[in-house]
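Only a single protein chain was left out; the remaining protein chains are all shown in position.
On to subunit A.
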Amino acid sequence: MTAFRFPGSRVLAWLLPLPLAVPTYVTALVYVEILDAAGPVRSGLRNAFGRGIADAWFPEVRSLPACIVLFAFVLFPYVFVAARAAFLARDPSIMAAARTLGSRPVHLFLRVALPLARPAIAVGATLVLLESLNDIGATEYLGVRTLTVSAYTAWLNQSDLAGAAQIASIALLVVALLLVVEELQRDRSQYHGSANTTARGEPVELRGIRAGIALLLCALPVIIGFVVPAGFLALEVVRRELLEAAGPALIGHLWTTVFLALAATAVVILWSIAIVLAARIRPTRLARRIGFVAGLGYAVPGTILVLGLFGPLVGLDTALSRAWELATGEKARLILMGSGATLVIAYVIRFMRVGIVALSAQLAQTPPEIDQVARVLGARPAALAWHVQLPLLRPALGGAALLVFVDCIKELPATLLLRPLNLETLATVVYGAASRGSFEDGALAALVIVLAGLGPIAWLTQAMERTPRGGARAPLPDQAAF
C-alpha cells in the first residue's frame, strides 16, 4: 500500500482500517449466521452439488482454525495502521541508497524496509495478541477452549474462584513474558531516521494484471472484515424494519455509550500524558515499569478484571458513602457503582495501554537532543514538559483518543457487570438480543456501534494521509517506549 500505486489504492488506504470498527463478537455472530450448516452459503452449495459433496469439504465455522482466521481479519488493522505509518515515515534515502547498491525489490523489502518497520509491526502485533487473549465472547461462541474460557468454567461451574484466578494468572504471565521479550529486543535495536528529510519516496505505478492482483489482495481483508459483517447487519436492519421500530430508547443508549466513552477517553489521555512524560523526563526503570504495569489491564479478559475489581471498587465506594453519611447525616447508597463512575474506571484500566502506546510512540520519534537543548537553555522539568514535550505530543493526541474511544464504545464485559440499574449501552443491547436467541433484533444497535467507530477511524486515516512522506508525524508509529 505504500510502495505501489494501483487503481483503487487511495480508497483502500481509507477502507483497510475499517474492520477495527466491528466488535469481534459481532463478526463472530455474523459469520456463524452466514457459514453455519444452516446458513445461506452451505444451503446454496447443497442445492447446487448435493448434500454429500457440499458438506464433506466445507470447513466448520465453529472451530479453532475459523476462530484464528476471524480474529486475523478483525484485528489486522492494528498491524496495518502501525506498519503503514512506519513505511510512510521511513527515510526514503535509505531505500534509495540500497537501490543504488544493487538491491532487487524483493531484497529491498525483506532486508531493508521490513527490518526498519519491525518495531511498529511489533507494536501492532502486541495489540492483536492482547485483544485475542482477552476475548471471551467470540471464542466462547465459536466453541474454542482458550485459557480464558477455562478460567470461566472453573469460576462458574466449579465455584472455584481461586482456580479461575490461577488460570487467569497463567494467561497474564504469558502476555507479560511476551511483552518483556518484545521490549528487550527493541532496546537493543534503535532505529534512527533523519526526521526532517524533504525527499519523498515515490510509489511505483502498477498496471494491468499486476494491478488487479494487488487490488484483490488488498481488498480481501476489507471485504471479509468489514463489508460482509456491516452489510449483513444493514440487511437485517432493513429486512426486519428495525429502523422504523427503533424508539427514543436506542438514542438514549447511544448517548449513554458516548458519554461513558468520552469520559474514559479523557481520563486515559490525561493519564497517559503524565506517564509518558514522566518516563521521558526521568527515564528510570521505575517510570517505565509504571507504564508497563498500567498497560497490563488490556491483556486481562474483561470479566476476570471486573471480578478482581469488585473488592477494591466497592471498598472505595463504601468509604465514600460513609464519608457522605458523616458529612450530611443522610443515608447514602453506593455512589460510584450507582453513578456509572465505576464503568469509567474500568474502561480506563482496560484501555490505558492503548493511550500509553500511542503517545509514547509519538514522543519516541523526537530526538532526545531537543530535551537536552531545552535543559541546557535552563528549562526546568515542568517547563520542559509544558513548553516542549506537550506540544510535541499534540499530533498524536487525536489519534490516541480515537483509538481509546472506539475501544470504549465496543466494550462489553465490564459494562455488563459494573453498570448501574437500568443503564444500557449499545453493546449491552446487542448482548441482550443475542441472549434471547434473536441476535438479529440487535442488528441496529450493532450497526450503530460500527458507525460510531467509523468516524474516528476515518479521522485517524485522514490524519495519517496529511503526514508528509518521509516525515515523522504519525499517530501509531514505530518506536514505542512501552
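In this text, a residue touches a chain if its C-beta (ideal position, glycine included) is under 8 Å from a C-beta of that chain, and two chains touch if they have at least 3 such contacts; residues count from 1.
Criterion: contacts and distances are computed from a predicted model.
Think of the chain that is not pictured: of "Fe(3+) ABC transporter substrate-binding protein", "Nitrous oxidase accessory protein", "Alpha-1,4-digalacturonate transport system permease protein" or "3-oxoacyl-ACP synthase", UniProt labels it "Fe(3+) ABC transporter substrate-binding protein". The omitted chain makes contact with just one of the residues A:R42, A:R84 or A:K410: A:R42. Contact with the omitted chain, checked across A:V306, A:I409, A:L426 or A:A463, is made by A:V306.
Screening A:S63, A:Q166, A:Q372 or A:Q462 for touch with the missing chain picks out A:S63.
The omitted chain makes contact with just one of the residues A:R10, A:R111, A:R210 or A:R394: A:R394.
In the full complex, subunit A touches the hidden chain at residues 32, 36-38, 42-43, 51, 55, 60, 62-63, 141-143, 145, 152-153, 156-160, 255-256, 258-260, 262-263, 265-266, 269-270, 303, 306-307, 310-311, 313-314, 317-318, 321, 333-335, 337-341, 344, 394, 397-398, 401, 416-423, 428, 432-433, 435-438, 440.
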